[in-house]
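Missing here is one protein chain; the remaining ones are kept as they sit in the complex.
Think of it as A and B in the order they're written, each chain with its own count starting at 1.
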């Protein structure tokens, strides 16, 4: 029956009931709690917070539960909720040099002030399915040994070490004192400032950003990257309330950060030096921040006077297609009825076929 | 329903019409600019809505910004009030704005539409809100926003005619059937959204305000009442609308846009008005089409009768 588009109210309501039933699954199996998702599917929560642009583990976990683990759907839920939230303030820039580091590695130097901190990573696990995790009674409470000495207080950025020698471009805000662009409040405009670009990439689909970053490594706009530093840990967030006039700490967030170091040949004005690409995400997501840093640098092609000829260097292409809420929506809208337009095309095709037939008959007769 | 007497009440977990007042003000500013420069695409800070992009988020934000508690809302998709997405959007506004809804074109003060303009001529004071998937009429010819903005700015529209030229040289006539580009007020080339070109002439000198919202692309544009809207064409190949050899099988209308409905898998089909309210209204007034008495046709007509009734059942 062709009722899919003319279902009306009842069909929609019944569909809601059916999805609720499917989401719960077999009633014999205990129901997942939002806390369990928050604790045990933490990396999924991190991704949903990052691309959903809301730092709230509980809401992100709820979204994941509601979306049956479909992370793009969960990101959409969180974004739609975000629309209803007021914006109280713009925070001060977070200072990742003061980060309470859980993990910090540099591929550019063997040793760095503050040391390399491996932290929690899958990098050196063998990717063998661990059947112990499948055991009915679970894994108990695994515990990692404590370090013999605490980590250094200060962990300077690796890029800053190069900075002292002028070997790397200085990191400066786009324009002093100017208000930061807010992608959630303003439409995109081109050419994009770095604030707009980084916000877009941070919210951008991890898979899309990853593929673009990868493409630059394979020669589609390569710029010889080194992972200058990747760090993950807690930083405090401060705002300056107007009535106070000074900064107050409003809480801590866990973020991942990547500074990619790239070559630059130099120009008439500038001697050759290293340049930076930057990536930042909520929670722990190194794949995303590394890919983001690659794409950020690739998108600076115009600013650097490099020839922009590859997808990852094409600002409009990248920024317009990175958002998975936009992309998923527009792809899925093809499920909506289009029968009015289809009718118009149907009539046209019939007419064109008739004209074609008439022409053939006329030619045969001649 | 007695909606007129009833004071609007809505789900107070949300602000009236979902969006906060600041956002509505921002959208209203964009709308005012759009009305002041007919056909010009105004960028606006589109918000994420609890509806997927491409499903009418632009239209929804425009409706949310212009609607008040005393308004009466009609929502159509493909000309029909009972298509699932129309039902879903109407439900949304019932919940978050508590406004009265209707299927009668003449009773509505705000009509949100996807892909059609109602057959019944609109009146002064009515607002027609279009859902727009792609606001840029030049996009298929030029993918870059920076370039298309220049083309609009400098009124460089030659390329649009190249597209129509190509149609005529290939087919002997213009083969664009929907999203047929128009020139608004002699200045801006505009996409009418994917309405069939059948509806294009209705935009010209319309008494209602026509507002267009593109959520994903974050653009708003407008046609104020009584504005020139000309479909692009050539002097020797003037713009034409679709015509059908048939009349509506149910109401016998000869001047409406018809949908083809497949009745069985043996090639049985009928053509009926895509505007369901227009068709039902005519039938109520005693107009009958050639298949009005046919059992299969009647079964179809029943399946699409007033969904207002069913929505109340579902509550």
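Criterion: a residue touches a chain if its C-beta (ideal position, glycine included) is under 8 Å from a C-beta of that chain, and two chains touch if they have at least 3 such contacts.
Heads up, the rule we're going with is that contacts and distances are computed from a predicted model.
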item: UniProt protein name of the chain not shown, from "Septum site-determining protein MinD", "Phosphonate C-P lyase system protein PhnK", "Acyl carrier protein" or "1,2-phenylacetyl-CoA epoxidase, subunit A"; value: "Phosphonate C-P lyase system protein PhnK"
item: Touching the absent chain when the full complex is considered, from A:115, A:191 or A:305; value: A:305
item: Contact residue for the chain not shown (choose from B:125, B:153, B:186 or B:268); value: B:153
item: Of B:25, B:95, B:170 or B:298, the one touching the omitted chain in the full complex; value: B:170
item: Touching residues on chain B - with respect to the absent chain; value: 150, 153-154, 156-159, 161-162, 165-166, 168-170, 234-237
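Going forward, only the chains that are shown with their structure count from here on.
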item: Parts of chain B lying in touch with chain A, wherever the complex brings them together; value: 14-15, 18-20, 23, 43-50, 52-55, 57, 77-80, 82-85, 87-88, 91, 114-116, 133, 143-146, 171-172, 175, 177-179, 194-198, 216, 218-219, 242, 257-260, 262, 274, 303-304, 307, 310-311, 313-314
item: Touch list for chain A against partner chain B, complex; value: 2-13, 76, 79-80, 82-84, 86, 184-191, 316, 320, 325-326, 328-333, 336-341, 343-348, 352, 355
